[in-house]
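Worksheet for the structure shown next.
Apart from one protein chain that is not included, each protein chain of the complex appears where it belongs.
Up next, chain A:
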Amino acid sequence: MNDVAIIGVGLHPFGRFAKTAIEMGAEAIQLALSDAGVQWKDIQFGFGGSYEVSNPDAVTRLVGLTGIPFTNVFNACATAASSIEQTAEAIRSGRYDIGIAVGMDKHPRGAFTDDPSKLGLPGWYAENGQFVTTKFFGIKTNRYIEEHGISQRTLAKVANKNFRNGALNPNAFRRNPISEDDILNSTMLNYPLTQYMFCSPDEGAAAVIMCRGDLAARYTTKPIYLRSSAIRTRRYGAYEVHSTWAAVDEDVSPTVYASRAAYETAGIDPSDVDVIQLQDTDAGSEVIHMAENGFCKDGEQEKLIAEGATEIGGRLPVNTDGGLIANGEPIGASGIRQVYELVQQLRGNAGDRQVPGNPKVGYAQVYGAPGTAAASILTT
């Protein structure tokens, strides 16, 4: 099995733009190519992820019709994690030497919706008002903070931190800090989560070029290795996004299983991780995911966040680029944005957002409907 090295990353800013998703994808690819110092004709294969674009491989018309195998993937909020994993595994297995994962999206404004039958749900689940992703996060967060003694102000602190980090990130969608009180006093969307505690679907693109580990020195003096990635779906007993029922016997979220598998394959413990990217669909999700990914025990977040542990200069820096709350979520690109930020941090190139102390291990997690999670571990 080959090691897999990340040699180039590119990111089209996230936000709202007067161009198509595929055009943004092409720009992200060019940025990744120049970061890696390679040309499109050097790329042997690709995986493309999107929700709104039915054929991400159409981007080849804009970057070069070289005839490479290019496979489109969609896996909801784990779409980008899936394109990354497929690209890495194709190199790990020895089939190819160098390839690209790219993601692009351009979502309409407001909460995601769809035809419920596409998720195997009855029509009435949407007609009666339950087919709303944000309400799941309200239910999960509300129960979690009650059980584990987390205050609503801590949720505001998480959103406030991510907006502040976003202000340091030229590629972010939301670049204005918002005070904790303004976050708490914004419109209540799904108790206890207010409007400014949620991320917004938006637009953007990102790309990552990987190669066989033993070839990385040809392209870069600072390869970043993708040590492991794992994708898991919900098990019986887990209550997840879009469910008409849940079992009485509870099981943990798929994030917990993906996380454990990623640590085990990489031979890395949570205590080894220096910089962390978590799926902050909302502030409650970031709090819960800290524990689900092994960075603290349930309930410790209240003290950790009050102490500033999750700040850029803290012991557990989380979402140093502002996360989904400041960047929004173009589904196909979101997980590659996480990797883009980890690569900047591990290279020591993150500028105003740089985690001090030469971070060596990065961790990324995504979670979404209908109960799908992924975890990835990167090292210098």
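Criterion: a residue touches a chain if its C-beta (ideal position, glycine included) is under 8 Å from a C-beta of that chain, and two chains touch if they have at least 3 such contacts; residues count from 1.
Assume contacts and distances are computed from a predicted model.
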Fill in: Absent chain [UniProt protein name; select from "Cytochrome c-type biogenesis protein", "Thiol:disulfide interchange protein", "GerAB/ArcD/ProY family transporter" or "OB-fold domain-containing protein"]
"OB-fold domain-containing protein"
Worksheet, complete the sentence: Out of A:Thr113, A:Asn176 or A:Asn358, only one touches the absent chain, namely A:Thr113
Discussion item. For the chain not shown, which residue from A:Gln44, A:Gln130 or A:Thr220 touches it across the whole complex?
Written reply: A:Gln130
Fill in: Selected from A:Gly99, A:Gly138, A:Pro223 or A:Pro330 as touching the chain missing from the view
A:Gly138
Response to the item:
Note that chain A touches the chain not displayed via residues 110-111, 113, 115-116, 122-124, 126-132, 135, 138-143, 146, 187-193, 236, 239, 243-248
